[in-house]
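Left out: one protein chain. Kept in place: all the others.
Naming follows writing order (A and B), and every chain is counted from residue 1.
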Amino acid sequence: MSLLSVDHLSIGYQTKKGMLKAVDNIRFDLEKGQSLGFVGESGCGKTTIGMALMGLLPENAVILGGHIRFQGEDLASLTETQWQTVRGAKIAMIFQAAMNALNPVMPVNEQIKEAIITHQPDISKTDLADRMKELFDLVDIPARRMKDYPHEYSGGMKQRAIIAMALACDPALIIADEPTTALDVIVQDQILREIKKVQEATRTGLVFISHDIAVVASVCERICVMYAGQIVETGTRKEVFKSPRHPYTRTLLNSYLSLDNLNDIRVPDMKESPDQMIDTDECRFAGSCAYAKGCAGRSPDWIDISPTHKAFCCNPDMIRRGHGKS
Amino acid sequence: MQNKYFWWRFYKGWRIFIENPLGKTGVIILSVFMIMAMASFFVPLIDPMYDPMTGIDPDIKLSTGPGLTHWLGTDNVGRDILAQLLEGAKVAFIVGLSSAFFSIVIGTLIGMIAGYTGGIIDAALMRFADIIMVLPSLVILLILASLFGQFNIWIIVFIIAILRWPAVSRVIRSQTLSLKHRPFIEASRVAGASHVRIVLRHIMPNVLPLAFLYMTFRVTSAILVEASLSFLGFGDPSQVSWGMMLQWVWKSGHMFQAPYWLIPPGLCISLLTLAFYMLGRAMDEVLDPRLRKEGQTG
Partner (left out) sequence: MEKADSKSRILVEMKQVTKAYASRKKLFTGSSPQVLALNSIDLSIAKGEVFGLVGQSGSGKTTTGRLLVRLESPTAGEIFFNKTPISQLKGSGLKTYRSRVQMIFQDPYQSLNPHLSIAETVLEPLIVQKIGTPDTRTEKVVHTLDTVGLSPGEAFFNRYPHQLSGGQRQRVAIARAIVLEPQFIVADEPTSMLDATIAIQLFQLLEQIKETFGMTVLFITHNLAAARYMCDRIAVIHDGHIVEVNTADNIIRHPEHPYTKQLIKVQPGFKYTR
């Protein structure tokens, strides 16, 4: 049994103009100790997935269908009271700019202690002390800094404290939503290494969400590329980045500036993002796709390239042929 | 104003506003009072005896209760209470709205100038505002009235406005401060725009919604101040108002004898101020939460 198994999940936002489908028929599985990255641009639905996995969907969001099975339990049907035993204890979260979530008038170790005691009220004093030491070691915060207040920490240390807090209850799954977006590149690099190291050491499942493909590439073993609410390509890190098949994945890779791909940059001709109010079976990327010839009126389908590598497209020949990284 | 964004926001705001139960109730109560104020123009035309000030029913010498010719009864000289009540609604609107309007004009101007210029001008204007803010307006009005005799209603309106702008200016100032360093203001500076242009073209449209919100609160307080002043006998003697009606009930010794005379003006004062207050609260919901928070600090 998978740790997390999401099946045909669709989530919509009730707006004045009608239902906006933010997440459309998503499926993925995550095994214990694995890491899965979601990458896509603003409005692609990646954050909605993260919120659904934490039971933190806003009030106007509706789960239109599908299941989120976590350790055999369907999260999509939990009540708020039931969520409280899951959130923080079994599933933990690291947000963007989460360091601002630390209470400024309380020492950091007290806040982490509190997180442990909330979910394990009868933990003994010695166990608690051991656990604290273990956590601070794990995220590389020296023991002498444990009792400091948040303002005495640098931005990177605060984010590490947040990671320690997320790990406090030994969760089976961590959701990281843009955890390094507000940080400088040097700190970002440290935190990404930290997350990767911690995830490997604790064998926790990790769902990592980011708009930055290189960041996702540095942390996750498997990647899902999202566009307009749908997963359009999924595969291992190597498959997706070395041999991208979906035209959107290629567009994304070709427009990403990094020091090692400057010569491959191609300026895409992106049209307006598609109208997600309309419920359609047709390909949503067709309007901006350089290869969309004769796609009109056809519905895309999943095309297998390898047992782990799949793309969602109308054009199986093109996908199977592959174009290398171009 | 041909500003499309303004109207778009106005329309969206109106939708939120009218879906809010407070806003809806406020609008309903207010419409009733507006109809009353309109009606006050027509009642004396039916019969001169329905003139709220000078119309005396020749058949009546004492205050009488509700009846067919006088639905709410008459006062002790035979004037129609309903006619006075309608006239009072008109006066309350005039006093409340015009005084509130003057105070937000003064308050918005001073607030924008203080917030935008900063430094010593800001400090001077704000200390001045503090001094006026702590003055108790009713007491000041009473002292002035006892010094100079009873005032004309417009002078009362104006004095209330002059004493009531500081709270508005504080809020507008803090809003201006937060706007001053927004990139679109800086972009305008980089293009070479003058300070006057920046204030009028870029800052004013962005603080006006907040100014309107504060106007509703000012209306409430102006109506209450005028009513108290009139009740205490310092109102404009040539003008019927609800406070004046209460003053007449009290002066003629009918406080406990004529509930049909005492209750309507009292109830009207409470309901109208309540309606404006509800309006303000509902507008509060419309404005974005960030504005709301800054509004409370002022």
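Just so we're on the same page, contacts are C-beta pairs under 8 Å (C-beta built on N, C-alpha and C of every residue); 3 or more make two chains touch, one makes a residue touch a chain.
This one's a predicted model, so the numbers in the text were calculated from it and none came from an experiment.
Note that of A:Ser10, A:Ser218 or A:Asn315, the residue touching the chain absent from this view is A:Ser218.
Check A:Ser255, A:Thr280 or A:Ser306 against the missing chain and you find that the one touching it is A:Ser255. Annotation: of A:Asp7, A:Asp29, A:Asp140 or A:Asp189, A:Asp189 touches the absent chain (contact as defined above). Across the interface with the omitted chain, chain A contributes residues 41-42, 184-186, 188-189, 211-215, 217-218, 237-238, 241-242, 251-252, 255-262, 265, 267-268, 270, 272-273.
Chain B residues in contact with the hidden partner, per the touch definition given at the top, are 3-6, 8, 182-194, 197, 201-202, 205-206.
Note that only the chains that are shown with their structure count from here on.
Inter-chain spacing, taken between the CA centroids of chain A and chain B, is 53 Å.
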